[in-house]
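Shown below is the structure under consideration.
The complex appears here without one of its protein chains, the remainder shown in place.
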Amino acid sequence: MQTKKTSKINGRFGEYGGQYIPETLMSEVAKLAKAYEYYRNNSDFQAEMMDLLKNYANRPSLLYYAEKMTNDLGGAQIYFKREDLNHTGSHKINNVIGQILLAKKMGKTRVIAETGAGQHGVATATIAALMGMECEIFMGQVDTKRQALNVYRMKLLGAKVNSITTGTGTLKDAVNAAMQEWSKRTNDTHYVIGSVMGPYPFPTMVSDFQSIISKEIKQQLQDKTGKLPDAVVACVGGGSNAMGAFYHFISEPTVRLIGCEAAGKGVNTQQHAATIERGSVGIFHGMKSKFLQNEDGQIDEVYSISAGLDYPGIGPQHAALADTKRAEYVGITDDEAVAAFEYIARQEGIIAAIESCHAVAYVMKLAPQMKKDQIIVCNLSGRGDKDVAAIARYRGEKIYD
Amino acid sequence: MQTKKTSKINGRFGEYGGQYIPETLMSEVAKLAKAYEYYRNNSDFQAEMMDLLKNYANRPSLLYYAEKMTNDLGGAQIYFKREDLNHTGSHKINNVIGQILLAKKMGKTRVIAETGAGQHGVATATIAALMGMECEIFMGQVDTKRQALNVYRMKLLGAKVNSITTGTGTLKDAVNAAMQEWSKRTNDTHYVIGSVMGPYPFPTMVSDFQSIISKEIKQQLQDKTGKLPDAVVACVGGGSNAMGAFYHFISEPTVRLIGCEAAGKGVNTQQHAATIERGSVGIFHGMKSKFLQNEDGQIDEVYSISAGLDYPGIGPQHAALADTKRAEYVGITDDEAVAAFEYIARQEGIIAAIESCHAVAYVMKLAPQMKKDQIIVCNLSGRGDKDVAAIARYRGEKIYD
Amino acid sequence: MSRQLRDIEERKFMTEKRLRAAFTNQHKAFIGFVTAGDPTFEKSVAAILALAAGGADVIEVGVPFSDPVADGPVIQDADLRAFATGITTTKVFELVGEVRKKSDVSLVLLVYLNNIFKYGYDRFFSKCKQVGIDGVIIPDLPMEERSEVLPFTLKYQCALIPLVAPTSGDRIPQIVQETTGFVYVVSSMGVTGVRSQLDSNLEDMITAIRKSTDAPIAVGFGIHTPEQAAKIAAIADGVIVGSAIVKIIAENTAVTIEKITGYTRQMGAAIHKGDREKNL
Partner (left out) sequence: MSRQLRDIEERKFMTEKRLRAAFTNQHKAFIGFVTAGDPTFEKSVAAILALAAGGADVIEVGVPFSDPVADGPVIQDADLRAFATGITTTKVFELVGEVRKKSDVSLVLLVYLNNIFKYGYDRFFSKCKQVGIDGVIIPDLPMEERSEVLPFTLKYQCALIPLVAPTSGDRIPQIVQETTGFVYVVSSMGVTGVRSQLDSNLEDMITAIRKSTDAPIAVGFGIHTPEQAAKIAAIADGVIVGSAIVKIIAENTAVTIEKITGYTRQMGAAIHKGDREKNL
């Protein structure tokens, strides 16, 4: 049967993935899948992309040995993959470069994107500016207010920012609005999804674009130590930086893969975003995966101190990695993440994104339990300048820029 | 005569430079000069410094060909030296790594530093954290208020921040206070001056530490084009990023060297910081150089939209380069700098420091007057995330982070 | 016996007799939409009955979803109103049961896949059969994923109404192949909501669909005036009106029910004009 055959190539990860989107978008998504399948093996495209990653985004990012933290924690050797040193300050740019370059090849002249905290929106607006593409960003009204600086940043980069008032006015509503906008106008427009989510080919494509992270880690760690890591730790919102960090280690059975979800005020409260730990299987935003939802399938309002992890779903490949236990997923609370934010600043002089600090927090627990000849690589997905004001407020100081 | 002989080695640049500081500091400064003269030729020290520059600060920084701007301006080829991609987001870290490493070799356990906007303070606090040094930062009260986020950032990094209420409560008062603090406690403390200023050996030492910028530019441009640049453009506050960018080109007579000062609201108003254009020779902060001052030698209150250029003096070597006309110095107004800030964001997707945008603004004037086979290298001394709120306010939007 | 009716008879299963019948009584079908539970359980029952009373041939009952990606602001707001009074999937079925006590009108559900998935595919379609639901429209289920629910719609003889969009193009033959119920033609890109102008390639789309299926074709998305409806009726088998009705419900006044009946009559008249002309 045609449908069965098609669904086999629709990027399934176990039962997860698929293309659950309105027919208004299907033919565009199919076109995208085809284009992507062509260009992923096209050496000119790959070369052009590598050139941008290298000469614009500042890759490769450093693999940094955190000697002070290693000594202080007294266990495994800790390395940080410094995605915070990329242009625009996070891993998001890896994906955006790939997608906008692809969009350009497809003849698009306009890109749209959702954004929560603004990181993905800023990255998209940045590459759109560089490539001379029109750019519109969709952002929940609540987020436009609490991230006003990022809104202005996107405008500076020439993007139009739409404030979304529907639903909870946060990230998932921004995704809804961006999908709706795309379903209105696909002929000249590509929707740059910001994580390993959405319908096929997005989870596969974004994961491919982010896989450069683990490719570099593997090579760099080999050069420095001649070894594979014993554990790779990354935070998980939609899951793109984690997929990027895991990718080339999935087939290495000795490497533990650990994703750190936002446990907010605790997974036993109503205020968290711990999808793997507390979610259930569902179908939303174009994919079958795990979601935080009620028994009727209504999507939950979620919470995390970290705007980048504040999403009720997770990429389908993570759901599959969790099911097969190839990767472990742990919840990190706001308190733990903030403590890690402060710890890494003081120990290593690195102000890391609060998202990334969810991973750092787990490293603080894990390292002392491991042996001194073992190696943890922790992905620092972004820099934390954007978070300093919020952390100050968390600590009771009133600070405005 | 002893004094004459000594003054000869005191790092004079023409008539400028010297060591005009209280006797309470002289023996420490002399010790520092001696230590520096030793370590600058010590290969272990140099190797350790290079390791930090490479594996922590993220050097070499990119030399980026700005194709869109080049095409848009229609003249010389424009390259940006991307110091904004360094860890902590500016060139300041090059100097701080050098000085704190030196301080450590000298047996110091504590560093102090002045800061205006907070960039140098953050860089100092960062390396102090990394190297396990105690750190105290001196910052004018006016600046601590308008840069509250940077104050918190420094605290996060473990530094103590002293708010200075004397004088105008800005950068020069912070320098005064840091010097005073140093004169109280030199035995365990090094004063990390943030630019190519102060008494010998500071201007020489800081210039050496920053010279890696032009060393890399020369090599990178050679690799890319086989040529020398026709012009090197950099903003000038104290002058450290400009000295770093000029350094290896001073002996290349075909390379125009252009420093861009803050002309604020115009050099014909009272609100600017255009030291070379409007200043006169004086002796202050340990050096003979050019200063904005009244006829009695009282130091002026200066102004620029850019906190990093808001200093009434300039490094002595710049004063000498201006006298001999080896370098040119031009004034860029707030309006021009803000326009450049917006222009480079939209053209290249780069949000550059408002300081650096003084150089970009001059590139916008210069490039169209040059031939298409000519090359301008513009030093992007830092990233502009810190400036977004101020630019928004400048444009009449009320934005707080 | 009409050709359409004959076709139905020939099919392997007879799930959607009532639904197909709506298209066969010598006139074009008028299909109206109501969000279940908007603004209250009772009032939406009344609205459905008012549509039926006004002559609607099929009524599409919307199952509220937290994130209705295919719907515009009008229906999104209706969902929020319904949630405010505590609507659940279970209650939607109860609501259909209430309607069935008083009307035999053909009912279909507009429901996002996750609501069905979480309820359980088997349980959901079994319940549909039990309460008298003739078909489902699942906006986020393209043909690529249809095999996910097809076994259950077949088992419980519930029509799985396929959607065709202006961009469907080459996909049409596959989409409409083995259509049960009717084909839902999305008249314009984007989301639900009233529009002053409809897309121009509607005729081409309908021609393309007719090449691949005999199933009736209803057109929706953006239709609200009698003039628009009449034009659509001239080329399609049915007209679907959603947001325009939901907007009347949103007014929530003493005369809302009358207004719905009146509007339905007015739209019906415009749509059936052609029928009458044919019947002359």
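Order as written gives the chain letters A, B and C; numbering starts at 1 within each chain.
Keep this in mind: contacts are C-beta pairs under 8 Å (C-beta built on N, C-alpha and C of every residue); 3 or more make two chains touch, one makes a residue touch a chain.
This is a predicted model, so every value here is computed, not measured.
Across the complete structure, the visible chains that the omitted chain touches are B. Screening B:I21, B:L62 or B:A327 against the full complex identifies B:I21 as the residue touching the chain left out.
Between the chain not shown and the residues B:Q141, B:N162 or B:N176, the one that touches is B:N176. Panel shows chain B; residues 1-4, 6-7, 10, 18-24, 26-28, 30, 166-167, 172-173, 176, 179-180, 183-186, 280-286, 291, 293, 295-299 of it touch the chain omitted from the view.
Rule of thumb we're sticking to: only the chains that are shown with their structure count from here on.
For the pair chain B and chain C, the distance between mean C-alpha positions equals 68 Å. Centres computed as Cα averages put chain A at a distance of 38 Å from chain C.
Counting only residues that touch two or more partner chains, chain A has none. In chain C, no residue reaches two or more other chains under the touch definition.
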